[in-house]
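A single protein chain has been omitted from the complex, and every remaining protein chain is retained in its original position.
For reference, chains read A and B in written order, and residue numbers begin at 1 within each chain.
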Amino acid sequence: MSVKSSWPLWEVFVRGKRGLNHVHVGSLHAPDAEMALRNARDLYTRRNEGVSIWVVPADAITASSPDEKDPFFAPSGDKVYRHPTFYAIPEDVPHL
Amino acid sequence: MTGEREADTLERDFQHTVDADQRIEPRDWMPDGYRRTLVRQIAQHAHSEIIGMQPEGNWITRAPSLRRKAILLAKVQDEAGHGLYLYAATETLGAAREDLTQKLLVGKQKYSSIFNYPTLTFADVGVIGWLVDGAAICNQVPLCRTSYGPYARAMIRICKEESFHQRQGYELLMTMMGGTDEQRAMVQDAVNRWWWPSLMMFGPPDDASPNTEQSMRWRIKRHTNDELRQKFVDMTVPQAEKLGVTLPDPELRWNAERGHYDFGAPDWDEFWQVVKGNGPCNAQRVAHRNRAHEEGAWVREAAAAYAEKRARGLDRLAQQQLATGGVA
């Protein structure tokens, strides 16, 4: 059997909220598009649900010039304990 | 073939971009050494996140409150996420995750030695958050401005999440210090065990760190190991005082002249022993990773086989829909 146990690479684009474009946020591995979408939801929208996610097979992307400015997506809030401000630290503790 | 003069121009343009504090992006020309250094450094960082799941994951099922359990699970999950962001950054350099994983599994690539120490009490969870993640943040914040774009962007996201990790650690320790005598002793014991390994996280002293100079010229690295170590100590001492724990270094004292804390030297022999694979948990950590990878092989194969069938319309669902006249 020639099936490899490593999965192909997918590029992930997330629309963080209505009114914004989909933005490239990174990549992941998944066996197929359906699982790629689900993995993307878990990995890249862990802190807040993006409005919509696109996944594209990495080898389906044709690039023009190297002049790209895709900011790495920063995450977002569904579990309050994921946010630093959830932890009460006295104001006089420095550098935390 | 690229002519010699053209190569010179490319190299000059590259260094010019770096010197101007511009980011290098995946399809830009870059020196082979730059690419190799980045792949090695980012992969090592990614492996550290993945192996780092084990010492803390060790306490998920035993966390002493449901709130702490949720926090710890989310934190360890974040580490898997960080590993994935970083592997994604290496993919932009042409390094396949599968290859990097193999190198980790056979010991050809390293991960941070700190994770070769055991987590023996629940206070270790707090101390890892405070000291280990704190040291990681010191190392990583400058990397948010590293010259390679995908790495810098991954680090921005990671640093934001690490800040949650450090705060949860410190908050846990503060809570425990406000508890029983046994808890306070537990915290002090954990600090005693993790302090020196945390200082070692910044790597060997500058005079024993041959790659630093080139990495700084390429702006992959922006500060030397000793600079970062000093910064970490300066940040941490007042936090320890607030917490009410003692850092286990008799040489630790404020130096008004330097405007920094003086501190003792870690046991570099121990450091090299652990790096070479003789730490308390090296074998265990790598064996754990190997086991998970091997036991999961049939699952990954099944999913790949299914994807292939599905692409050709040969999966059972498609056949079923065909048979019933449904839309495939």
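Throughout what follows, a contact is a pair of C-beta atoms (placed from the backbone, for glycine too) under 8 Å apart; a residue touches a chain by one contact, two chains touch by 3 or more.
Following the convention adopted for this analysis, contacts and distances are computed from a predicted model.
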item: Choices "Phenylacetate-CoA oxygenase subunit PaaI", "Peptide/nickel transport system permease protein", "Cytochrome aa3 subunit 3" or "ABC transporter ATP-binding protein" - which one is the UniProt name of the chain not shown; value: "Phenylacetate-CoA oxygenase subunit PaaI"
item: Touching residue (missing chain; options B:Leu10, B:Leu105 or B:Cys159); value: B:Cys159
item: Touching residues (missing chain, whole complex) on chain A; value: 1, 3, 7, 16-17, 20, 23, 28-31, 34-35, 38-39, 42-43, 46-48, 69, 71, 73-80, 83-85, 95
item: Where the unshown chain meets chain B, residue by residue; value: 50, 53-54, 57, 60-70, 73-74, 76-77, 80-81, 83-84, 87, 122, 137-138, 141-142, 144-145, 156, 159-160, 163, 172, 175-176, 178-180, 182-183, 223, 231, 288, 291-292, 295-306, 309, 315-317, 320
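We take it that only the chains that are shown with their structure count from here on.
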item: Distance between chain centroids, defined by C-alpha means - chain A, chain B (Å); value: 18
item: Residues of chain B that touch chain A when the two form their complex; value: 25-28, 67, 70-71, 74, 77-78, 81, 84-85, 88-89, 91-92, 96-98, 149-150, 152-154, 156-157, 160-161, 163-164, 166-168, 170-171, 174, 235, 238-239, 242, 297, 300-301, 303-308, 310-311
item: Chain B-touching residues of chain A, taken from the complex the two chains share; value: 1, 3-7, 9, 26-29, 31-32, 35, 43, 46, 58, 63, 65-68, 70-75, 79, 81-84, 86-90, 92-96
